[in-house]
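All protein chains of the complex are present and in place, except for one that has been dropped.
When the chains are written out, they are named A and B in that same order, and each has its own residue count from 1.
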Amino acid sequence: MAVTTLRAPARDTRSRGRPAGRGRRRETKAALIMLAPLLILLGIFVIWPLLHAVYISFYTWSFYEAPVFVGLENYLTVLTDQEFVDSVVRGLAFTAMVVPAQVAVAFLFANLVKSVSRKTAAVLKVTIYIPAVISEVIAAIVFSLIYAYRGGILNWFLGLLGREDTAWLGETSTALPAVAVPAIWIGMGVASLIMLAGLLDIPEAYYECASLDGAGPWTKMFKITLPLMKNIILFLLVTGFAASLQFLVLPLIMTQGGPVDSTTLPNLFIFRHFTNDLYIGYSIAAALLLFAVLGAVSALIFRLVRSEKAVDG
Amino acid sequence: MTRLLGWILRYGIAALFVVAAVFPLAWMAVAGFKAKTEVVATPFQFFPEVWRWDNYTQLLADESFLRSLGVTFAGAVLFAALSLTVNALGAYAFARLDFAFKRILWVVVITTMFIPGIAIMLTSFVVVTQLGMLDTLAVLVIPGAASGMQVFFLRQYYLGVPVALEEAAQLDGAGPWRIFTRIFVPLSKGAFVVVGATSFLAFWNAYVWPVLTITDPELFQVQQYLATFRSDRASEMGLLMAGSTLAALPVIVLFLIFQRQIIAGVRITGLK
Partner (left out) sequence: MRRQLTAILLIGVLAGCGSGAGKAPGAAQGGRTEITLWQQKFTDQEDAWYKKAVAAFNKAQDKIVLKHQIVPADVWDQKMKAAQAAGKAPDVYTLNYNKVPGFARTGQIQSLERLIPADKWTGLQESVVGSIQYKGQKYAYPMLVEPSAVLFYRKDLFAQAGLDPNRPPATWAELIDYGKRLTTKEVSGVVTAGTAVDMAWSTWGLQWNAAGHLPISDDWSASQATDPKYRQLLQVYQTLYQQGIMPKQPLAPYADANPMGQGKAAMMVCGSWAAGVLLSDYPKMVPNIGAAALPSFDGDPAKPTATLGGWTLVVDAKSKNPQAAADFVAWLLAGDTTLLVDFFKTTKFSKYSPRAAVADAVKNDPAAAENPWAKTIEEQVVAHAKPEPTYDWAISLAFGKAIEKALQGKDIDAALKAADAEIKDFIAKNDLAGQGSGS
């Protein structure tokens, strides 16, 4: 699978000048014990179910009739289903709205916290986390009210500026971005704090030196901040991508996937099949294909952002 | 002049952040004081016509709500502790130790991050059923504890810890366990809080898995309890909002307690 581009950590980070043989054996033993809980739990509760799901995906299965082996038929049905392909493309468009915005907001936030007074910074740090505490269901309800056509806050506000009411969730052109906003909002807190942690990690001395050399704020940002934050940005991009391609509750509650499927994200599409199909092969195969898409795109992100040093220490 | 402008800009944006983050929570808390038909009424009204306490008092007097808060809290603490232990150990091994099949194992672990929940929902349910875990706290705590994402995060962090720190210990003959517990764990406070908070929240907001696996009302999770206020045709909106507010409070308080650690001493960037 494409994920092999995620490189294992280089071997020589710290073993310089140490006799190899015995040390390595001892390390392997320690490593296996340390890894045991992780691998056992993943094995039982994730990998075994995954293999079982793959097995099921080759059958027509309703749990009540004798399963019929159909080979790759479920996959072919999914792949030739234009609606599935559309939903994945739409999902990618959705992540293209959500993830960069999230990273940008987090970056802005982190820089802001650094530049305001201590007290304000403390207030900011606490409040930014609140969206993560609120469940997706509630967020979907609140944002539906904000977008309400008549009497919604957004239209009320734009009305003050003399704009006509807009059906944010009712027009194919605005519905997807309208769903993206709460998605950004939900993930904003954690991303911001991780970004802030990374930013505070850069020694002040670097900036002082740069200032002495006459560097302006933009130069500092592009020459110091961004390169040194690569690792964090990579983490946020990959996890943000994996999370935002899997949103389900937001479109389900806010738009039911409409209008004209403009907000039917891949997970909602699969969920609909899962709930309405008499057999489960289709939805399992679709979910596994989505898994493949997620893995492949993430590998691509790793490759694009990766620098040997940043990722491998 | 530009200084003043910069100040206004900074604090203006800061205010915007605070409003954007707090508004839905504030709205939810206030909506808890509304009658059920008033909550989603338009034109939008922030404050209720009449402030009613009955949603809040009814919930606080409801033993099963309080129990669900308690049970979920206990489960979330256990869950955070277990997942930190499991994932930190794994992350350390991947960051620092040298062993057979390391590369392939790493790929396997990190790939689990991308498995859509719905793909393995049925089959993991089969596993926990066969293990006899249904209707126990264990079924909520154990299956999700190992997390590719957390291993990824912690490994990135450990890669940034300077090698010099352990070299001295190594010369004194310290093995991987000593180095991990004496050097890495103390350094991980901030990272642990970030990861722990994420686990805690994931547990706190879990809904589908508890509904699948828990039927014993004694073990009902808080989101499971709150779902009893929702239905297709007539939701108890006031109670739902009040309940969600009360459910959010413990988490926010917890976060206030730990917020200092979140920023202090986190090193993730891999700098020397």
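In the analysis below, a contact is a pair of C-beta atoms (placed from the backbone, for glycine too) under 8 Å apart; a residue touches a chain by one contact, two chains touch by 3 or more.
Here the structure is a predicted model, which means the values were calculated and not measured.
**Student:** Which one, B:Leu78, B:Ala202 or B:Leu249, makes contact with the chain that was left out?
**Tutor:** B:Leu78
**Student:** Per the definition of touch given earlier, which of B:Val22, B:Leu66 or B:Leu134 contacts the omitted chain?
**Tutor:** B:Leu134
**Student:** If the hidden chain were put back, which of B:Val18, B:Leu66, B:Ala174 or B:Ala227 would touch it?
**Tutor:** Residue touching the chain left out of view: B:Ala227.
**Student:** List every residue of chain A that touches the chain not included in the displayed model.
**Tutor:** Given the touch definition above, chain A has residues 33-34, 37, 62-65, 77, 147-151, 165, 167-172, 255-261, 274-280 touching the missing chain.
**Student:** Taking the full complex into account, what residues of chain B touch the chain not shown?
**Tutor:** Within chain B, the residues that touch the unshown chain are 36-37, 40-43, 78, 81-82, 85-86, 89, 121-123, 125-126, 129-139, 141-142, 177, 180-181, 185, 207-208, 211-212, 215, 227-228, 230-234, 236.
In the analysis below, only the chains that are shown with their structure count from here on.
**Student:** Can you compute the centre-to-centre distance for chain A and chain B, using the mean CA position of each chain? Integer Å is fine.
**Tutor:** Centre-to-centre distance between chain A and chain B: 15 Å.
**Student:** Under the definition above, what is the set of chain A residues touching chain B in their complex?
**Tutor:** 1, 3-4, 6-9, 11, 13-15, 18, 24, 26-28, 30-32, 34-35, 37-39, 41-42, 44-50, 52-53, 56, 108-109, 112, 115-116, 120, 122-139, 141-143, 145, 148, 150-153, 156, 185, 188-190, 193-194, 196-198, 200-203, 228-229, 231-232, 235, 238-239, 242, 246, 267, 270-271, 274, 280, 283-284, 287-288, 290-291, 294-295, 298, 309-313
**Student:** With touch defined as at the start, can you tell me which chain B residues reach chain A in the complex?
**Tutor:** Per the touch definition, chain B meets chain A at residues 10-11, 13-14, 17-18, 20-22, 24-25, 27-28, 40, 42-44, 85-87, 89-90, 92-100, 102-103, 105-120, 122-124, 126-128, 142-146, 148-149, 151-153, 155-156, 159-160, 163, 166-167, 170, 175-177, 180, 190, 194, 197-198, 201, 204-205, 207, 223, 226, 230, 240-241, 244, 248, 251-252, 255-256, 259, 262-263, 266-271.
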